[in-house]
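A protein chain is absent from this complex, but the other protein chains hold their places.
Labels run A, B and C following the written order; every chain starts at residue 1.
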Amino acid sequence: ALLSSATPAQTSKDASSLRKTALITAVKTPYLPNGKFDLVAYDALLEAQISNGVGGVIVGGTTGEGHLMSWDEHIMLIAHTIHSFGDRLLVIGNTGSNSTSEALHATEQGFAIGMHAALQINPYYGKTSHAGLRAHFAAALAEGPAIVYNVPGRTGQDIPDDVVADLAAHPNFLGMKECTGNKRIAAYTSRGVNCWSGNDDEAHDARHGAGAAGVISVTSNLVPGLFNTLMNGPANPELAASLDELIKWLFCEPNPIALNTALMMCGLAQPVFRLPYVPLSRAQRERGAALLRPLQQHIPGCREVRVMEDSEFKLVGRY
Amino acid sequence: ALLSSATPAQTSKDASSLRKTALITAVKTPYLPNGKFDLVAYDALLEAQISNGVGGVIVGGTTGEGHLMSWDEHIMLIAHTIHSFGDRLLVIGNTGSNSTSEALHATEQGFAIGMHAALQINPYYGKTSHAGLRAHFAAALAEGPAIVYNVPGRTGQDIPDDVVADLAAHPNFLGMKECTGNKRIAAYTSRGVNCWSGNDDEAHDARHGAGAAGVISVTSNLVPGLFNTLMNGPANPELAASLDELIKWLFCEPNPIALNTALMMCGLAQPVFRLPYVPLSRAQRERGAALLRPLQQHIPGCREVRVMEDSEFKLVGRY
Amino acid sequence: ALLSSATPAQTSKDASSLRKTALITAVKTPYLPNGKFDLVAYDALLEAQISNGVGGVIVGGTTGEGHLMSWDEHIMLIAHTIHSFGDRLLVIGNTGSNSTSEALHATEQGFAIGMHAALQINPYYGKTSHAGLRAHFAAALAEGPAIVYNVPGRTGQDIPDDVVADLAAHPNFLGMKECTGNKRIAAYTSRGVNCWSGNDDEAHDARHGAGAAGVISVTSNLVPGLFNTLMNGPANPELAASLDELIKWLFCEPNPIALNTALMMCGLAQPVFRLPYVPLSRAQRERGAALLRPLQQHIPGCREVRVMEDSEFKLVGRY
Partner (left out) sequence: ALLSSATPAQTSKDASSLRKTALITAVKTPYLPNGKFDLVAYDALLEAQISNGVGGVIVGGTTGEGHLMSWDEHIMLIAHTIHSFGDRLLVIGNTGSNSTSEALHATEQGFAIGMHAALQINPYYGKTSHAGLRAHFAAALAEGPAIVYNVPGRTGQDIPDDVVADLAAHPNFLGMKECTGNKRIAAYTSRGVNCWSGNDDEAHDARHGAGAAGVISVTSNLVPGLFNTLMNGPANPELAASLDELIKWLFCEPNPIALNTALMMCGLAQPVFRLPYVPLSRAQRERGAALLRPLQQHIPGCREVRVMEDSEFKLVGRY
């Protein structure tokens, strides 16, 4: 807002199309051995997402490890994504922060460079009062269209229903990314509050039972086409059930540890971790390979699923 | 470590004196109306801490709102504190982060400018596996002496006992700042793991019953002398009980909201909040004033406790 | 290069079209009263440039005050320009620096977000040996297509002919922005080294006599159509001569002081200066108004040329 930039209405995507996007991927950020972004691998992931029906991406979300980026890296990645793919899918920058000042600065920059919407989190770790939540989100939503993200298992603080009700009245509110379950999503949607499920294991039921617009997904990094079927096709509980074990495995450690490991075993990302993330154990990797192999034809670009050795992974502490 | 700087052993404070410091204050950071640091007010707070028996401070902790600082502000504040007060009390920089890269950079800089120890948090919000916790802390502890901070209510992830046991074997481990209660502290101290309580309401019992070295306190910003008596004097359950209501009020909203409000009502900090923090409500402020007034002679520099009006507070979203 | 991004060949503009662009404007950066970018005013300037025949812009050049921007502001402005105008004109980011490290980081980011070419300066102020110049430019040119900028009156060090001859052999070399005069430009172009004049008062002769591809202009911020005629039309010494007094005035103080003042007096930018720039004196402003008024119909968007008062200007030291 301070930059007095183009208003969000001047973007090519209108808010109603944003609100209806059923499949949004929280896209993984791949790295080079020096710890910098591997944009070649990133671009390949994005192409695969688009050609398999994904409608939008979160750039630098928790899955994309935005919390391990400097802001200048983060904004650059959003600008790169807009420049290369912005005419073909929705680009949602995770420009939220537990610091209101950082959230405003990043969100303002994100809209100035053309992102279609922001993902706004409540102040994790620092937390605040309900009055503070309202003040934080009021400032952030004033910058442009936003999805509000509730994930108390990470933030240490739930965004309560009455705060959500107030946020939902803001013209820039696009909906909740809600991780506390379908019962709450159903309650929200029954009151007209747009929602995406933040839990892949509940996404099918959220979409086909609880009134959710769709999902913001981790699993769709791997099997975008199957999630497209789940979200944009009719109810298909058999397909959903068939993915249960994979999804369980993808969350056997805090995300994106398993997703990272999986993409590396599939040859889709170089085996590089930014600390504090490290690969799954050998046993977990074997279990993952067994789950991934039957789905290999649904993993775009995957020519082989290989159980990697510890020595193949590079952990980067400074980048 | 990359800077190849003076080793921590060259600091004037040895680790054993650090380990025994009973009263450490997580000091508040006061602001000017433009949102920048008010170093005049800060220096007055530090002088009051020193002259009332406080042995150390955490600079830019959660109470000091390190998560709302840019790193260059944060390192500058640590350097300022070392320069002005480092010969009179222990200066512990909160140079931890949920990003290992940021933690290493900040911790390295902190030791290069003379801080006596670091406070290291586990990766909040992003979280990681137990193997990731070990890797994160191994890298951070290699930089110099550190207190490890466990506060699952903020981080969304407990540091488990077996990880703590391993960390405690590191020569740079000074102890835990533990917020999960005195039962756990007692279990740790019985096994030789040094601890500070992170809960003011349990600090007396932690120190005099559970074997804790002392407390890392919020309340001691206000009543340092009383907390000095509690921590460095003999067991005094009456004194502890007399502070119960005040402590309960100080945590009626996520810290440091009430502490900030209290220091402003006492005239010790300008009425400026960095968002997402906002003042307590009028009713909460009245309740606080009623609790603070009887203690006024124990609040250094406080000439009056005044219930302030909403219009007197300035909220700063960009700074 | 470290980012392993899309190669510059993947951009929509090929190097040969870049080399032939006759009129490139070193575009002014307008500010809001708080010292941040005024993107609404900026976008209007860019639209006027495009509709009056300008083929490219330097973003954050010396005229655009790149040296008064933080890198995150600077990269954001390049990304914004690419996003909003990149399909209609060449966007050249001034991602050079006297620090090789900063130049590489910024240039790499600039290409990742889609800029068409970089402007690379030799290390001003710090200076270096000829071997150092070669090393600096070799690293910078490896990142992507670049114009090399020689302006010894600012840098304190001329880029010598033999260094230029070597740089000209690099496939990413697009040409020199040369400020030392047409005799040197003629010598370069006779040897096949592409050049733009960096001096508006010599631009016509550079283009029509000395073999230059065109000009990188300051004056074209004000009168883009006239400079389009000068550069893309046939030789027109009368038109060139008619602009002599205006150009002399535009450089009566170090650029962009007069340009800034002129755009403000024309109502095209808010009267805000980032220090160390300050407005021209009252007498200089009067002289400028007298020169600008006869050209008013050639200044896009200018409805009035007004001699402003000292009190109308805002000087911003912190932003």
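The rule we apply is simple: a residue touches a chain if its C-beta (ideal position, glycine included) is under 8 Å from a C-beta of that chain, and two chains touch if they have at least 3 such contacts.
Values in this document were obtained by computation on a predicted structure and should not be read as measured data.
Asks: Shown chains touched by the missing chain?
Replies: B, C
Asks: If I consider the whole complex, including the chain that's not displayed, which of B:Val59, B:Leu90 or B:Ile113 touches that chain?
Replies: The single option touching the absent chain is B:Ile113.
Asks: Among B:Ser17, B:Asn34, B:Ser51 or B:Gln296, exactly one should touch the missing chain; which is it?
Replies: Once the missing chain is taken into account, the touching residue is B:Asn34.
Asks: From the listed residues C:Gly126, C:Gly209 or C:Gly267, report the one that touches the chain absent from this view.
Replies: C:Gly126
Asks: Which residue from B:Val54, B:Ile75, B:Leu246 or B:Leu292 sits in contact with the chain not drawn here?
Replies: If we include the chain that is not displayed, B:Ile75 is the one touching it.
Asks: Tell me, which residues in chain B touch the chain that this view leaves out?
Replies: Residues touching the hidden chain, for chain B, are 2-6, 32, 34, 36-40, 43, 71-72, 75-76, 79-80, 82-84, 86, 109, 112-114.
Asks: Using the document's contact rule, name the residues of chain C that touch the chain not shown here.
Replies: 2, 35, 62, 65, 67-68, 98-101, 104-105, 123-129, 131-133, 135-136, 139, 152-157, 253-254, 257, 274-278, 280-281, 315-319
Everything below uses one rule, namely that only the chains that are shown with their structure count from here on.
Asks: Figure out the least number of contact steps between chain A and chain C, where 1 means they touch directly.
Replies: 1
Asks: So which chain ends up closest to the centre of the protein, judged by Cα positions averaged per chain?
Replies: Closest chain centre to the overall C-alpha centroid: A.
Asks: Starting from the mean Cα coordinates of chain A and chain C, work out the distance between those two points in Å.
Replies: Going by mean C-alpha positions, chain A sits 39 Å from chain C.
Asks: What whole-Å value do you get for the distance between chain B and chain C if each is reduced to the mean of its CA atoms?
Replies: Chain centroid spacing, chain B to chain C, equals 50 Å.
Asks: Hey, what residues on chain C touch two or more of the other chains?
Replies: Expected reply: no residues.
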